[in-house]
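One chain of protein is taken out of this complex; the other chains stay put.
Each chain carries a letter (A and B) given by its place in the written order, and its residues are counted from 1.
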Amino acid sequence: MSLLEIENLSLSIHDKTILKDIDLSVASGEVMALVGESGSGKSMTALTVMQLLPHGARAEAGRVAFDGIELLGAPEAAMCRLRGKDIGMVFQEPMTALNPVKTIGEQVAEGIRWHTGASRFDAETRARTMLERVGLPEKHFPLTRYPHELSGGQRQRVVIAIACALQPKLLIADEPTTALDVVLQTQILDLLRDLVDENRMSLLLISHDLAIVAEMADRITILRDGTVMETGEATDTLVKQRHPYTRQLAQASTHVPARARSGGYRSEQKPLLEAEGLTRDYPIRRTSLFSRAKFLRAVDDVSFSLCAGQSTALVGRSGCGKSTLARMVLALDRPTAGAVRFMGEEISTRSHEALRAARRNMQVVFQDPFGSFNPRHRVERLISEPLHLLDERPDRTRRRDLVAEALAQVELSPADMNKYPHEMSGGQRQRLSIARAVITRPKLIVADEPVSALDVSIRAQILDLFADLNERLGMACLFITHDLTVARAITDTVMVMHEGKIVEKGPTNAVLTQPRTEAAKALVAAAPDLERALEARLAGKTRESC
Amino acid sequence: MIAYLAKRLSIGLLTLLLASVVVFLALEVLPGDPARIMLGMNASPEALEALRTQMGLDHPPLLRYLAWLTGMLSGDFGNSYTYSLPVIELVLERMAVSLPLAFIALSLSTLIAVPVGIFAAARHGRAADTLAMGAAQLGVAVPNFWFALLLVYVFAVGLQIVPAGGFPGWGDGWGEHWQALRALILPAIALALPQAAILARITRSAMVEVLGEDYIRTARAKGLPWRIVLWRHALRNALIPVLTILGLQFAFLLAGTIIIENVFYLPGLGRLIFQAIGQRDLIVVESVVMLLVATIILINLLVDICYAIADPRLRGAR
Partner (left out) sequence: MSLDPVSSSVPERHVLLKALGNRSFLAGVIITGFIAAVALLSFVWTPYDITRLEVSERMQGLSLAHPFGTDHLGRDILSMVMIGARNSIAVALVAIGIGIVIGVPLGTWAAARGGLADDVLMRVNDVIFAFPSLISAVIITAIFGPGAINAIIAIGIFNVPVFARVARAGALSLWPREFILAARAAGKSRVLITIEHILPNIMSLLLVQGTIQFALGILAEAGLSYVGLGTQPPMASWGRMLFDAQTRLVVAPHLALFPGLAIVITVLGLNLLGDGLRDVLDPRLRRA
């Protein structure tokens, strides 16, 4: 009998159906991955098991049994005995998952005390051991630390320590690494795998990322719009791709846009953009009134150049300074030292007015397709905002023509001009961002994590669009990303950034296949790659069977 | 922690200094000739001249300001023109009524409001919540001095269980203390209840917001029962915004005290200040205003300190 059995589960929130006839089982000691795009009902399935559903959610039908105990309709007291003791849960957002006013020691020890009735001292001893186990040794991370004194990755370790403190039979991890960069992701996944092996826990791993799943899972369940598409042995399911949706997901996550690798640029050209010795310091809070003001060097003496039509990725871990660098390139932030030359002219010290010409030729696309638009304006007004940079303001008809043209460039219909952004999907909005960026026909587009907030299938389409625009309109692109698959897909060259410095640069293929620096090696090793993961799993299997 | 406190303290002192400049400018420089205001149109030139000399109006404003400031720091607020007494004596006597009243009202409203707010938030969306918040909604709309009149009508005129007004003085011995306290019961309730209504609403909304946070879900995922999550995890976080409001509310409470004293004929700062306005005794007005403003700033400083105790994020990096 399986440890967790979900049969025909249907769930609705405020009469809106979220889950339909879900079947799912997790055997003892098994890693089951629950995969799906956003809105597929993965998290709601997990919260049903925990019986921590939001207000208004109601299980319409089906049964959920854990270790022989019926969970649907179980009394709250019984659930309290299970939660934290037999079922632990790790959440997606480590920054908000810990109580900011309690020390990490208290937060780990609390569950131990509650379930075992241990004394404060004993519970703290166990908490100490547990924190040590998840990689937070007391020497560096005493129990008296508060969450705000830890980084995102460290906080996620604390959350894992809380969930695993009592060696639960089942651990549920809901997108445990989505908010972390790739290097941290590998570390946290390794930790989870080790804990599961050591304690013979079952793991229900919820993820949108097939590459992670291919590495971690024994079995896999694919969810779409609240219905199970396919269930099966993980490697087999992902290799054979019998179900069309499975195939679609797999193809999207390994998608590489077809593009002429040159992108139409020749390196002997005069550079379009040059950064020289760029440095940016941020003041940090003084610890004492009388100590000298300290600075955090976010970007440290960075120099590089970019030619017309060149597509370059700036990759690095979160907090390495890549977004700060991008903002200085865009003249949205002033460097502490150094210079930015765009089309041969120094722009970093220019006044607002004097930047008009440069801005016309340099546009930006952001990560969040929801936050990139003023929700009160219609598409026409949103897309035409950069037209304000033209010396000659176009009249109304001309403006509409330009907007229609820009929409056509990103494969949207001119009729979309009269819509509001909230009437469009995430993918369409990211197209709008690009349309706004290309309307002045700039020579350079800076894209800050342009696809990392998108589902895999949409992500593939947007990557195609970028590749196409780069080729067709000959625009240079600077992609800022922590994800090497993006870099691999659409760039000619790569710059690797680490702790404020550019540590390695070169042709994309060369850097990704033969990284020279530690930072680049770590990024390459950590990058989730479905094909590689499957190959490794299959190789492992063949070895076992020999 | 120390850096934070030092920063708050210096901001508090700066605010106090700026406030004293405002008060001085408003009452001594802006009016042109304060002596004429105090004595009225029909004053004799001799009297005017005498008062000018007494107030030091023949000196330049900056000097007068510095003298006033240093005087206050050493406890010398000048002499009241109408009472011919040092202002400090008048004020100390009156403060013995106003400050206890304000603090009783503040404690009372907090003791009522915070539990009600938590209770309502814990039953978010249910009948008890709706009822409590409906009552609070009504309470917010009631002016405290009108509520005071109602209380007087019911408890002093009708039931006659408490005095309708007046204050016997703190006196000696427990019996007299009790009589004095009895005289403050109705005024304190009149001040506290409308205040409690506001605070209860804020406590509830802060609690409801905190209860929706991710870390509440983490705490529940540990297996802690709802009640314990509420007390151990939600409350302390919810109290942080409540504290802020409490500090801001104190200013209103003090203003309310001044008004309420009129309803109950209590010889507090409020009575003093209105008599002083009636008699155009600018020196008393100036001193009392400065004292009230200083109290408000001081309370806000205390709130900041409580803040640092409640919220480890403010204690600065280790």
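Simple rule for what comes next: a residue touches a chain if its C-beta (ideal position, glycine included) is under 8 Å from a C-beta of that chain, and two chains touch if they have at least 3 such contacts.
Being a predicted model, the structure only gives us computed values, none of them experimental.
J.: Taking the entire complex into account, which one of B:Y65, B:F119, B:W226 or B:F252 touches the absent chain?
T.: Among B:Y65, B:F119, B:W226 or B:F252, only B:F252 touches the chain that is not shown.
J.: Looking beyond the chains shown, say which of B:P100, B:P225 or B:P241 touches the absent one.
T.: Missing-chain contact among the listed residues: B:P241.
J.: Please pick, from A:V364, A:L463 or A:V511, the residue that touches the omitted chain in the full complex.
T.: Candidates A:V364, A:L463 or A:V511; residue touching the omitted chain: A:V364.
J.: Can you work out which residue in A:N374, A:S413 or A:T517 touches the chain that's missing from view?
T.: Of the listed residues, the one touching the omitted chain is A:N374.
J.: Name, in rising order, the residues on chain B that touch the hidden chain in the full complex.
T.: 11, 14-15, 18-19, 22-23, 26-27, 30-31, 37, 137-138, 140-143, 145-146, 149-150, 152-153, 157, 202, 205, 212, 241, 248, 251-252, 254-256, 258-259, 262-263, 270, 273-274, 276-277, 280, 282, 285, 289, 292-293, 296-297, 300
J.: Tell me which stretches of chain A touch the chain missing from the display.
T.: Touch set of chain A with respect to the missing chain: 55-56, 330, 332, 352, 355-356, 359-360, 362-364, 366-368, 371-376, 385-386, 388-389, 420, 422, 433, 436.
The working rule: only the chains that are shown with their structure count from here on.
J.: Find the geometric centre of each of chain A and chain B from their Cα atoms only, then give the gap between the two centres in Å, rounded to an integer.
T.: Computed from C-alpha means, the inter-chain centre distance equals 50 Å.
J.: Flag every residue of chain B that touches chain A in the complex, lowest number first.
T.: My answer: residues 2-3, 6-7, 125, 213-215, 217-226, 228, 232-233, 236-237, 240, 310-313, 316-318.
J.: In their complex, what parts of chain A are in touch with chain B?
T.: The contact residues of chain A facing chain B are 50, 52, 55, 76-77, 79-85, 88-89, 91, 93, 96-102, 107, 110-111, 114-115, 146, 148-149, 159, 162-163, 285-289.
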